[in-house]
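For this depiction, one protein chain was excluded, whereas all remaining protein chains were kept in their positions.
We just call them A and B in the order they show up, numbering each chain from 1.
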Amino acid sequence: MTAQEAMSKPLLQIENLKTYYPVRRGLFGRASGFVKAVDDVSLTLYEGETLGLVGESGCGKSSIGRSVVRLERPHAGRILFEGEDITSVSQRELRPVRLRLQMIFQDPYASLNPRMRIFDTLAEPMIAHQLIKRGDVQGEVDRLLQLVGLPRAAAYRYPHEFSGGQKQRIGIARALSLKPRLIVCDEPVSALDVSIQAQILGLLQDLQDELKLTCLFIAHGIGAVKQVSSRVAVMYLGQIVEIAPSELLFRKPRHPYTKLLLGAYHPPDPLFRGMERLIIQGDVPDPSDPPSGCRFHTRCPYAQERCRMEEPSLTKDPHAVACHYPLA
Amino acid sequence: MSATTLPWEQPNTRVEGYVRQVRRKFVRHRLAIWGLAVTILLILTALFAPWLTPYPPNDVTSAFGAKPSAAHWLGTDQVGRDVLSRLLYGTRVSLFIGFTTVAIYVTFGTFVGMAAGYYGGWLDMAVMRMTDIFLSFPYMLVVLVIVSMLGSQISTIMIVLALFKWPTIAMLVRGSVLAAKELDYIKAGVALGFRTPRILLRHMLPTIIGPIIVSATFGVAGTILSEAGLSFLGMGVKSPQASLGNMLHDAQSLTVLTEQQWLWMPAGCMILIAVLAVNFVGDGLRDALDAKA
Partner (left out) sequence: MGTYIVKRLFIAVPVFVGITVLSFLIMNMAPGNPVDMLINPNIPKELLELKRERLGLNDPLYVQYANWLGGVLRGDLGYSFSSYAPVSRLIGERIGPTLLLAAASLLLGLLIAIPVGIISAVKRNSKLDYFLTGMTFLGISIPPFFLGLGLIYVVGIQFKWLPTGGMTTLGGDGGAGDILLHMILPVTVLGAAIAGKKVRYVRASMLEVLGQDYLRTARAKGLRELAVTNKHALRNALIPVIAVVGAEIPLLLGGSIVIEQVFQWPGIGQLTMEAILSRDYPVLMGLNLIAACVVLLTNLFTDVLYAAADPRITYG
């Protein structure tokens, strides 16, 4: 256990979470099968840390994020936030919880109401939850804008008048308006230009330090995760295959899939120099009918007979891995 | 930091808001502008009918069935009432019924459609079957039959006309809501812990309002036509009160049709003008709001 983990207590616990999407066909549209977007995932977020969650698109990482903020209804398992089970409480009961549990959306173009001025977008959450008096709204909006590096004049503009990066700053400011403890960042930079990504990541890091935020940082790019995360979890087909402190995972990946992911990422970073470059072969299998045994065996260059038959479970150590033949 | 160079501060960039964009597109639609002008004119005429009309609409003023003259620009009807005065009052009644009926059913249909689309499940199922049931009845037939039973007070007419029209709006709204529900900023509202009424009224409604407005506009035109049809058949607004439709009702006699055109031509033309104008406004709005309603 790292020093940090030992010091802090868990803020969010995900236990055996399953989030399935029904595949409807046939008479009366009964579900005839399920896309198992999240299939038995357990994760713990400790106070003050940033956990990165990476994987290819469609691996279920966003579904975890959406399940945590209950935009999806989990099929099975438990989600505990501040020790309270929020898995199946009603949206009404969730309202007070949402003050401390917020989300930053992937697409800043889509996540801001285009018909509302920035002022209203930022003020609305505080007003709706009756956090502040009418007279204080102006000052609070100014403070939020300043916090994310936007001028006060921005308050009187509409979303379409901003660039993508600026919109994402507004999205961040909106999430912060409720002063949350945990923020789920659902691929917050993947819709942005590469040059803008670094700025937003920097902003997120600064805010995190300043406000002592806990983050679940979801991304499909290894680079973004590496910059902000203290720990990283790697997902494949609805399951976590490896989870470790960031530095350890990047230096010594133990799951073949992690290694391949890192190989697909070519950063200007001396750490990766000389690393063998492998390309992940084939397509992601159908998540409604995942392969037997180890789900990665169809694409794994190191797959053995056992991988086809037997499903590996995630080990319990700080550098946990779900592989029969982890890399040294 | 580039975050502070805002697009509107840079030279040569012009960012256009939604409202302005809609206005620009609407103004470009020349027929719509004409339609709007005529509609406004008609509304003003209807509002100020008591001051504009030369005679009280129900008063017998002079000869029966007199030809148009200086005293009676559009002549008088069979009982000697001034046709022009009745025409203006008829327009007033027709427009009132048109707008009020649409207001009733659009409000109700929007409410039901939003609930069905947003909550889904059995509620959605029930609402959809209800719309199927109501829309199975041919509109004119069922409205005619019910009004003939309940009597043709204006309030009854409006309620019955609305009763069999709300499903069209409910279906339209439901479809829009199903699509809009997946929008990130609606989901953001849920994640921010807003109450459902706030999400639906402050975020959902402005998002889906375009097609509703367009459909409501066409609905005003359609309702004016329907009410005229009812009155024409003698089951709408009852004499002595004038409505555009019941002025034509009397033209079914051959003598009126052939000998006294001033008794039916003006009312028919007035309906045509009003409906046409409102329809043009609707078409302009459809283009401007980019709505497929």
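In the analysis below, a residue touches a chain if its C-beta (ideal position, glycine included) is under 8 Å from a C-beta of that chain, and two chains touch if they have at least 3 such contacts.
Computed from a predicted model, the values in this text were never measured in an experiment.
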Residue, one of B:Ala221, B:Ala242 or B:Leu285, that touches the chain absent here: B:Ala221
Candidates B:Ala71, B:Ile133 or B:Leu201 - the one touching the absent chain: B:Ile133
Contacts of subunit B with the absent chain, listed as residue ranges: 31, 129-130, 132-142, 144-146, 148-150, 221, 225, 228-229, 232-233, 235, 245, 248, 251-252, 257-258, 261, 264, 268, 271-272, 275-276, 279-280, 283, 292
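FYI, only the chains that are shown with their structure count from here on.
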Distance between the centres, which are taken as Cα means, of subunit B and subunit A, whole angstrom: 49
Contact set on subunit B toward subunit A in their complex: 1-4, 6-8, 15-18, 183-185, 187-188, 190-196, 198, 202-203, 206-207
Interface residues, subunit A side, partner subunit B - complex: 69, 71, 91, 94-99, 102-103, 105-107, 110-115, 124-125, 128-129, 148-151, 153-154, 157-158, 160-163, 165-166, 169, 171, 174, 178, 196, 199
